[in-house]
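Next up is a structure, given as structure tokens.
Note that this complex is displayed minus one protein chain, with the remaining chains in position.
For chain A:
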Amino acid sequence: MKRKVTSAVLAAAMAVSMLAGGSVAKAEASEVEKIKIYVPTSGASEDIDNVMAAVNEITREKIGVEVEFKPFEFGQWFQQYSLFLSGTEDVDIIANYGGYLNAVSQGAAYDLTDLVQEYGQDIIEMEGDFLKSGQIDGVQYAIPIYASYAWTMGIIYRQDVVDELGLTEQVAEVKNLEDWGDILAVVKEKKPDMTPFVTNNGNTAPNFTYGLWDDLGNYYGVLMNGGETTDVVNLFETEEYAELCKVMHDWYEKGYSNKDIQTQTDAFPVLTKNDAAFSTIGQTDFNTAYYQTTTCQKEMGAILLDVPVARTYNNVTYTVMSNTEHAEACMKFLNLWFSDEELGNLISYGIEGEHYVLDENGMGKYLEGKDATTCAYHLGASISNINRIRWESENPEYAELLVESNTNAKKSAGLGFGFDTANVTNEITQLDNVCSKYQIGLESGALDPEKYLPEFNAALKDAGIETVIAEKQKQLDAFLGK
């Protein structure tokens, strides 16, 4: 009994001393600011603690910041993203996929205007004018990663199938969607198990999400022809849109697409991987064939339907939460992450030798016997900037080509404009509902545009699309300093 009591006392004493020790250590480290960052990923992250230890060694020394990454599966991410924005999570930096406007309209994005000038010199130097795509009304809310700004709508297809069917030369001649219809006819005949045309995103997003126009943040009011002029017009009433819908419906009628295309739930890469789909339309630029070959794990090709144009839309941006206490540390970290190659490699690929190795060309690859599913850490390149080594599946000259493409691209008149939806929330709620009724059906070809396009436009008018377009034009004019 006595011994038991003593041991209990000892244990308690130890616990107390550990507590004390812990608090001392904390006090010592208090000069290092700790920040947390949430990102979505499709890659592995089991070994994240080791990688973060390596990351923090660098960041502690260079900027006095410790960072903690919390990766989420994509599916989970999109479900929880709104929740993150509500400010209930203990997080400092948050990634935004498909625009950061909600973060701004909810007041969740920190005003980084001054901080980026003070601590973001490397970012400013690299991004140049494109940094504006993180600004609304002159306020820097988001830091975009240096991604491909110049793109256009295009056709993405199975190159290996084209070669197999002897269509290579004919495909090289394809200039528009009408020409593509002839290719689809051949594929339908010779590859009965393969659907010649599917939508890019299944029914989670409209088929023309990546259009020939600059959509200025949402579908309601766009600049046609990649932003040639500054007139905001109603996309759904344009001849171009009607023409696209007509082609899609024609393909649907001819059986090039599935009868249930409206309820297609799998995205193009999934279907392609399983040899179930031949082609789709989507966002294309200089790197599409490379990129799609990696994602679809088949040899892919791409045909751009127009000249690539640099525009507002940028897929990945980072915003600092407005309720953070470490805004400066966040900015310092983003600047370092986006410019320091060692850090870029660590965060994207992990520790060299443990999670990846370099091949003879200096490109990264998985360790012997490991792949994307068995590797212990590989957040991937899509969350990161270009200051990193190239992965073996990437275009070796990606970084140079990207800079060249972005620098020389035709620029949309609305480049850098961000639409603040605060004044038209009610209209947008209704418009989104109208769109969910017609847009996917029309853009996938399941609905006959002769009948449904006028109905769609009437419903949009009722829901107040003109108010939204007027508001957008007003904001765009103000942005352009008219």
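Keep this in mind: a residue touches a chain if its C-beta (ideal position, glycine included) is under 8 Å from a C-beta of that chain, and two chains touch if they have at least 3 such contacts; residues count from 1.
The rule is simple: contacts and distances are computed from a predicted model.
For the chain that is left out, the UniProt protein name among "Glycine reductase", "Aldouronate transport system permease protein", "Cell division protein FtsW, lipid II flippase" or "Pyrroloquinoline quinone biosynthesis peptide chaperone PqqD" is "Aldouronate transport system permease protein".
Contact with the omitted chain, checked across A:Thr113, A:Gln297 or A:Asn433, is made by A:Asn433. Among the residues A:Ser322, A:Ser393 or A:Gln473, only A:Ser322 touches the chain that is left out of the figure. The chain not shown here is touched by just one of A:Thr59, A:Asn258, A:Asn335 or A:Ser384, and that residue is A:Asn258.
The chain that is not drawn here is touched, among residues A:Ala108, A:Val171, A:Val198 or A:Leu244, by A:Ala108.
Summarising the interface, chain A meets the missing chain with residues 81-82, 85-87, 102, 105-108, 203, 218, 258-260, 262-263, 265, 321-323, 421, 425-426, 428-430, 432-433, 436-441, 446-447, 459, 462-463.
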